[in-house]
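Here the complex is missing one protein chain, while the rest keep their positions.
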Amino acid sequence: MKRVAVVGVGQTKFRTRRDDKTHPELTREAVSRALEHAGITMDDVDAFVFGTMDPFDGINCPDRWSSTAAGFGKPFMKISTGGTTGLTTGIAAYQHVASGLFDVVVAVCTQRVGENVDAQPVLNTAVDPIYERYSGVGAISVAAIQATVHMQKYGTTEEQMAWVSVKDHENALKNPYAHIQKRLSVEDVLSSPVVSSPLKLYECCPRSDGSVAVVFASGEKAEEIRDNPAWILAESSISDSYFVGDRPDLAVWDSLTIAGRRLYRLAGIDDPKKDIDVAELYSPFTIQEILELEALGFAEKGEGAGLAEEGVTFVDGDMPTNPSGGVLCTNPIGATGLVRLGEASLQVMGEASNQVDGAEVALAHAWGGTLQFHALMLVSSHKKLRR
Amino acid sequence: MLTGFLQIVLYLLINNCYISEVLLLKVGIVGIGITSFGVHKEPFYNIAYEAAKKALEDAEMERHEIDNVVLGGYDVAVGRTISNMYTAPAAGGYLKDEIRVSDDAAYALALAYMRIKSGIFDVAMVLGYGHCSETPMELVELLSLDPFFHRDLGISYQMSYAMQSYAYRMRYGIDDETAAEVVVRARKRASKYEYAHVREEVTADEVLSSEMAIFPLRKLELPPWSDGCVALILAEETIAKRISSEPVWVEGLGWHTENYYLGSRDLAELFSTKKAAEKAYKMAGCDAKDVEAAEVMDLTPYHHLMALEALGFAASGRGKEVVESGFPVNSSGGALCTNAHGTTGLFLTASLALQIRDGRDRGIASAVSGYAAQNSIVTILGV
Partner (left out) sequence: MVLRIEAKWEIPYVHSAGEHATKFFEALKEKKILGVKCPKCKRVLVPPRAFCERCHVDTDEWVEVKDEGVVETVTINYARFTGLPDPPYAVGIVKLDGADTGMLAYLGGVDLSDWKKAHEKLKVGTRVKAVWKDKPEGRITDILYFKPVEE
């Protein structure tokens, strides 16, 4: 297995709409910035991996058009796995290099949810037309049913969930690429309208337009390219069964625990709280950050809810979570997972816009489907885990 | 002894490797599952399950012995936004690592190869799904065009292939009879292949007198739209040899993407296939003369000829000589007889793998996707 590192990250500013650019032009903006960050040119790139969730942009397989900006005339592969797409695109790019077939590979994800007047009909078609599509389940409902159970089982409060949103919005103010940049108080969150009970408007992500690109390089190349590459320690992904009613207990995200344990085993992590310095989690809804922190071993079951309120997950806390402002402030659905990896990489490079002091190991996560998929990647400023 | 150990340590340090490359061996196909192709009554995920089960039975394995699933197929074609939600469990992916390419599943095989070759995984289930009978595929493909420059012109997917056919025909003086002969031979072979969709034989006269569909393509020169799934189990060499006495090795892979804008391309050539083939031959360390069989994704009879040229079997415009020579091309009947959009390429690759099992030493398969074969992937298999 070749050692592989992230050597460049490029993002567009995320907004509700990007009327100024076409799909490939948006892709180009992110790719150019990533190449510039790595200090390399298109000629140095051996292959591209492109991720997007197909119908959101109003173009089926928009990669075919967008490839004009992402290195046509080269090997090009398209990944799409649902909400995990961004991160599985990163995983595929990593595997391109780890296999020894390529030295420098760019993963790029573009999503234009803003072109879609309302994304919900598209999300609905993810739900089985035979049994479940007509049950009125929206994306928010899926998170809301987790919140209901977590609150009843562990006594998680509305205030505790609101604190997650306050923290993410505070962080997003420091991230020039974040979509929503607005300071919120706990009262602001609590008094926002209930969308899908118990979740309120400010506990839910926006829909964002934008693109992100991440450059992967083999060990030798990575060291040539920069002094501070973000070394990939491990990746992991998992699929649960299809039906959401099959989940044994919605108050715990057990499939994420399984995927997390596999990741830690590969990377040699004994205690995630000590060994991991910062996490970029896919939490489009407040409750999900809580469930994810618990599932990944950063908190005991039922005790994740208090972490934001206690300051633990703030950027200067013991377990900084989503210092970029997270998915709650920026959600270009199929690109979101790759933003997590990009931000995690910048943290261990020491170049993040909202830098966690001395971050050496960072975790990137994404989930997808109706609570069906997870993907994880772990990056470090060192080639191996150092304790 | 100690020196040898130090050498390995040094090697690892210098080369930035976790695992010595000495341990990273070949990747082989150890299980093949192909469902019938045609119009299915069952939903695509149940067909996918059938393919996966067949591949596991073929390999005499249990689901638990695979460590990841790599899927290939299109969302809009099957009418589900995240179609891997259905096919991941069908492929045996429950609580296992999962990924999907949203392209022809021939790309899924390449990704599975890299996942194993890197040492990250040992055994992968590759599953391709295509299900064309539930919606008009022309409309689905039309929506892949940008809404500004191309979509309003109403260019169907087949029209883009017809434009290539016409360009090729005109440049090299290919006549109707040559194209008809390709169809006659394809149908003849499909009639003997149990998995093929369209298996009725036709005569050259029937092809030539069938109605003009999209100039220059006649009705019988167009592929069908099929439903069906293909599953292949890939394993790292040492494990592959324990599972199977006859693994089919993945020797070469190459893929390439051309310009989206049709006006910027030479339509009389399959340039993406040509570039993909160059890479695959380089990786396999061989060339066309070392290959004993080919499966090409011939969405038209002209693409049959163009693909053979792109793969190096003939000079430009001379593909028909390969057809006349009797060289085994498309023993499966090819895409002209079986075309489940999303897994047509993997169907051909799996069909090639069966031929390698039956005694051929080395074969090559090519697949295309996108308007006018924008993307192409080439796979070389051998013993």
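The first chain written gets the first letter, and so on, giving A and B; residue counts start at 1 in each chain.
Rule of thumb we're sticking to: contacts are C-beta pairs under 8 Å (C-beta built on N, C-alpha and C of every residue); 3 or more make two chains touch, one makes a residue touch a chain.
Only a predicted model underlies this, so the values are computations on that prediction, with no experimental measurement involved.
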- Across A:Thr16, A:Thr41, A:Gln152 or A:Ser191, the one contacting the chain not displayed is A:Gln152
- Filtering A:Gly245, A:Gly268 or A:Gly311 for touch with the omitted chain leaves A:Gly245
- Had the left-out chain been drawn, it would touch subunit B at residues 40-43, 46, 49, 52-53, 56, 63, 76, 79, 89-90, 92, 94, 134-136, 139-140, 143, 147-148, 151
- Hey, which subunit A residues sit against the chain that's not shown? 19-20, 55, 58, 117-118, 120-121, 124, 129-132, 134-138, 140-141, 144-149, 152-153, 193-199, 241-247, 250
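Assume only the chains that are shown with their structure count from here on.
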- Note on the structure: Counting only contacts in the complex, subunit B reaches subunit A at residues 15-19, 21, 24, 43, 45, 69, 74-76, 79-82, 84-86, 88-89, 93-103, 107, 110-111, 113-115, 117-120, 140-141, 143-148, 253-261, 279, 283, 370-371, 374-375
- Of all residues in subunit A, those that touch subunit B in their complex: 1-3, 22-23, 53-55, 58-65, 67-68, 71-82, 88, 91-92, 95-96, 98-101, 122-123, 125-126, 128-130, 218-220, 222-223, 235-242, 255, 258, 368-370, 372-373, 383
